[in-house]
Every structure is written in structure tokens, then in C-alpha cells.
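One protein chain omitted, others in place.
We call the chains A and B, going by the order they appear; numbering starts again at 1 in every chain.
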Amino acid sequence: MAEPLLSVKDLKVSFRTEDGLVRAVDGISFTVDEGEVVGIVGESGSGKSVTMMSVMRLITDPNVIYEGEIVYKGRNLMGLSQDAMREVRGEEIAMIFQDPMTSLNPVYTIGWQIEEQLNEHNDLKKGQARRRAIDLLAQVGIPRPEQRIDDHPHQFSGGMRQRVMIALALSCNPDLLIADEPTTALDVTIQAQILELIKNLKRDFGSAVVLITHDLGVVADIADRILVMYAGRIVEEGNKEQIFYDPQHPYTWGLLGSIARLDRPKRRRLTTIAGQPPSLINRPRGCSFRPRCPQAFDRCSVEDPALTAKVGDGHLDACHLSVEDKRARRDATIRPELAESA
Amino acid sequence: MSAQNGGPLLKAEHVVKYFPIKRGILIQREIAQVHAVDDVSLEVRRGETLGLVGESGCGKSTLGRCFVRLYPLTSGHVVFDGQDISNLSRRAMRPLRRELQIVFQDPYASLNPRKRVGSIVGAPLAIHDMGDRRERKRQVQELLEKVGLSPEHYNRYPHEFSGGQRQRIGVARALALRPKLVIADEPVSALDVSIQAQVINLLADLQQDFDLTYVFIAHDLGVVRHVSDRIAVMYLGKIFEISPAEELYRRPIMPYTEALLSAVPIPDPRESAARERIVLEGDVPSPINPPSGCRFHPRCRYATDVCRQIEPPLVDYGNGHLAACHHPLNVDKETLARASVDERRTPEAADESAKPSEPATN
Partner (left out) sequence: MAAFIIRRLLWMLVVLFAITVLVFLIFFATPGVDPARQMAGRNPSAATIRSIKHEFGLDRSLPVRYGLMMKHMFISRDLISYGSHTRVIPEVVSATPVTLSLVFGAAVIWIVFSILTGVAAAVLRGTIFDPFLMILALIGISVPVFWLGEVVNLVTQSRLHDSFLFSWVPPLGYTPLTQDPFMWFKQLFFPWLTLSVLYIGFYARVLRANLIETDSEDYIRTARAKGLSERRVLFRHTLRTSMITFVSLFGLDFAVLVGGGALLTEVVFGLPGVGLLTYNSLTSLDLPVIMTTVVYAAFFITLASALVDLVYAWLDPRVRLA
């Protein structure tokens, strides 16, 4: 196998606060291969955004503490100077964000904002940048790009603004596109459009995509591999088939059960994950998910489970239950909500 | 309020809500109108949950607010529990406010950050002069427990709670006066999926305990189908389809409904890859100048000339399933022959002779 495009090694991100050290990301490792689509799934505060913001080194909070390595194409991004990092940002790794309504500068035309990005990373003549910007807008499906290029962000709808953000991200043909909840603020119909667009772009541009979301449904169609994060750690990792058809971690079951599914007979109640995510300052002893886990037993409150492969190739989970136990309990509790196993 | 126990709890008759757009030098002239809700008639039955779905800007929130008279109507009537409330004065409206409550979308913006939970939830009780101080406190603590918070949260501030917990506070506030009808306006859209499930289950439990009727407004058909007994689909200020929930999901008649259903992500990679996806092109057109004929025609893949010219009437396909479309889906010839135009609920402007003759072929 070739070297992965991005490899995160034992990344820890903490913030000093008045109440103590908040361990937002607590020792995670994963890789992203070239052209691969990786979904990172978890609740608010699970550390999924912080992880990818750290890859971009976009966290400006002076109280942040990083540990670990982020290796992109053989270079450790953590060790790069600000100037060297700027070359990576926008040119090799691009990012789009959750709220398209506030992610574009309201005082400049969208053309200006795309051209600014192009000029920062390329040596272009005056007309070239504009022509390229029009091409990009056409590629992301904005009608009449020659006219719309001179419009300001507020003249676009939410879905259209997210398209502009994607055009911006694609302007330098990045090898890695990070999409942080790109559809959460949008209508389902517009969400379908944007996901379709990201899928096509992956096909046309061949860039790898990391898609962050709280909704497993969003990544079912688009992701090759999925990481499930809880309280700053990865609790399960596997390819799409493994995560959806043979989920191992009770937290993943909970996430799957929470979705009101259109493809299943209506249930009387949704399966929920009781309670709230734990405090990231004082992590509970043992497994972080134990206080909310209906399957917890003695060992869970003493020993922190490690992320290991138990069922198969590349399918990792952090749970003390044995594989047989897990399958039996899973089938007993949320069987009807799971997809048919192969 | 008694005699009409058999009838619907809430009835909307040709409800219209336009928002004026004004321009002018000294005197503001009305130059255009946003057609937020355009001639909507429907009923909410006692004890049921009516789902109201559509994209942003389709008027579903405006309609919900018209139901509780947060907005005055441009025209039409809203009849609540047998009483026409569309023209009631503020004072006459006041006792009814107890029975009509609303839960808002944004759990961060809809709670006053400077007030304690106790006074937020207790405010409706205090306004309506119910019980003395101690009695109110007891009631509020009971409510907090009912919505899954603890009575000790009485003295906390909203910022100490997560989004899901705040939404529970919003629900507790709405229930304080034991309303009959609760309008839930996108109550879970701002929450994580796992927390959405908690709030949805909570709403279902409370419906049983308090004998509530819900109007549940959302853009996610998955969630709406789960909570609703009947679903109304709105587009650009009009109702395009209304049906029992399961029926709508199995047999959408209006192409817009079909597209909405197909946009809901399915957490199953193989099924997701296998199903036909209808991705609607473009955005919802401006409600200032809605398209002619059927308002959905510019985005509809079945649209023909008749759709551009004639507004389709709501046709009753039996079993409480109504739809407004010239090219109905999932309907065979016999059903179509039996179907009749629902005159009561058809917008006055619609051409009533325009009952569809041919099912869509595709």
C-alpha cells in the first residue's frame, strides 16, 4: 500500500480554561487515503470538528495545547511555520463549514472572494482569475455564473452559498477537502443537492474528502470509511458496510437507532442514547460511554477499553464486550432498526 | 367547552397571510406582497399530531403562527374549539392563549438568558395569575421532572444547559398552562440526531399524559412521519398534499412529495445506493411573485403545459388522501375516476373543472 495522504497520530487537543483542562480530542489516530471519502460521526462536543480544525491549524484560541503528529504527504503539519502552513491551507487542504450564511464575507462580491483565493496561491493575470472563478461557479451548479459572480453573498440562498463555498474550496484543486457539517443548516432537498455535488466532485477532481456530521444517514451513501467519535476519542472505525451492517459499539447502535427512518416500518418509539455527553474536564473512570451505556458491566467502570480490531480487517472498536455478546445484545435490542446484514 | 367534542379542535378556512413590502419617499407605499400563506384550509383533529412539512420559505412556520394568532390574518378564518379566533381582540384572545401554545426552533435564542429556569417556565403561570408563589414553584418543579429535567434545575440559567435540555425547558414552558393545542415549530431541527430522538420521544409521552394535540412543523420527512398521524405538505404558501402519514409515505401522489421523500437520507448504504434519487433542481422560487398555474411546475419533472396555466385543485383520492396535481403519481385509472375535487378545501382561485384525467406515466 502506498503512503496515506493524511495520517493523524495520537493527536491530543486541549484547552486551558478556568475550570481546568478541557480535553477536546484525547489521543486519536487515523488515516485518510488519496481519493478516499471518510465520514467522521459523533454528537456535538465529541471533538470531530476540533480534530479537523487542528489538521488545518485553524484554531486561533491562544489557550490551545496540541500533542501528537499530523502527517500530510510525509510532512508533519504540526512542525510547519505559519508561512509554510499557509501554502498547505487552501491550496492542498481546503475546508467548508456548517453555516453558509455566515461563512462568506458580506462586504465583498463572491467573485472577489474566489479571485482572492486564486491570486493568493497562483500567479494569474487579471482576466484569468475571473474566468477561472466563472468556470468554478459553473462547475458547482450556479446558474448564470457570468452575472452572479458580481453579486454579494446576501443575494444568494443558503444552498447557493454553500455551493459558492465549495467553489472556493475547489479553486486550487486541493487533494483533501474537509467538509464540516456542510448540510446541517440546509433543507433536506438542498442537502441532497449538496451531497450529490460533493460526490460528483470527488469523482471529477479525485480529491479525498473528510465529511464531518452528526447524522449517520448523511454518510451512508457517500463515505467509504467511517469513524465514530465520542468524548474526544474514536470508539469505532470501519468501512461503510461494517459500520452499517455489523456495528460493534453500543454508541454506534444508539446513533443508528436515533434516526427516524423512512425505509423501515414506523416504530412506536425511537431508540435513544439516554443522558448527555460527559464533561471533558473530568473524564469518568473506565469507559467514557459507560454512564449512558445500557450494556455496561463491572469491567467498564474500571478499565478504559482500547480501540482494537476484533471482528475483521480494519474494523476497530473500543468496547469490552466480546464479539458474540455484542452481536447477541445488539440483535436483541435494536435489530429492527439495523440494516439487513449480508 | 364541550358541545363540539366530535368536531376538529382547530379549523383553518381559506387562511391567507401576506406580508407587505413597502417603499416610498415620505409615505410608504405597498409595492409588493410576500405570499407567505395563500389560501390554506385544513383541520386539526382532537388528539392527533398533524405534521406540516416543506422547505424553508414555504410558509409552514407562518401558518403555525397564524394558528395561534401570533400574526393577524390577511383573510380567512381560524376556528379553535368551535370559536372563530381570527378577529378576536387581544383581551378576548387572552384566555385562549392558555390553550394554544408554541415551541420554537432555536433552543438558544428562545429563552431569556437573564432569567432563571424557574421564572421562564413559571412566567405563563404568573401572567395568568395561577396559584400563589409556592404553588407555582411546586407546579414548575413538577413540570421540570415531567420533561426529564430535575427539580433542582429551578434556579439555574439557560446557558448552563445543552441544546437538548433547553428544548426541554421550552417544552415545559409551553405545557405550564395545560394547553390543548401545541404548535411545535421545528422543535428538533437544531439538535443532534441522538438528542432529536430524546425530544421526539418526550413529545410523544407528553401527548399521552396531557391529552395534547400537536401541529408538528419540520422540513425532515423522516422525523415528521415518525411523530405524525397525518401529514400536510406545503410548497410556496399552499397545501399540495394531505394524507395519513403511512399512506403518504407509501403512496405519494404529488411529485413534490415524492422528491421530498427521496431526499431523506437512508442510513443503509446498499438501499441508499439502490434507490432512485430525485434531486430537485434549484431553489424555491420567490414567494413575492409565485409561478403561474401549479406553483411547483418550474422544478417538476412531470410538468406539462396544463401545469403552467391552470392551478390544480385539491382532489380527494379517498381514505383522507388529498393532493393537488395535474399528473398524480401512484394512482390507477379507477381511483382517478372515483376521485372528486374537494370543493371545500380547494382554493377559490383554482379552476375546479381541472380535475386530472391521466395518471403520470414514467
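Simple rule for what comes next: a residue touches a chain if its C-beta (ideal position, glycine included) is under 8 Å from a C-beta of that chain, and two chains touch if they have at least 3 such contacts.
All values reported here derive from a predicted model rather than from experimental measurement.
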| item | value |
| --- | --- |
| Touching the absent chain when the full complex is considered, from A:77, A:168 or A:321 | A:168 |
| Among A:33, A:69, A:91 or A:263, the residue in touch with the chain that has been omitted | A:91 |
| Among A:11, A:25, A:38 or A:56, residue touching the chain not depicted | A:56 |
| Interface residues of subunit A (partner: the chain not displayed) | 56, 58, 60, 62, 82-83, 86-91, 94-95, 97, 99, 102-107, 116-117, 120-121, 152, 154, 165, 168 |
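In this section, only the chains that are shown with their structure count from here on.
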| item | value |
| --- | --- |
| Mean-CA-position distance for subunit B and subunit A (Å) | 32 |
| Residues on subunit A engaged by subunit B in the complex (per definition of touch) | 43-44, 143, 157-160, 187-193, 195-196, 214-218, 220-221, 240-241, 244, 254-263, 266-267, 269-274, 276, 339 |
| Sites on subunit B touched by subunit A in the complex | 55-56, 162-165, 192-198, 200-201, 204, 219-223, 225-227, 245-246, 249, 259-273, 277, 279-280, 282-283 |
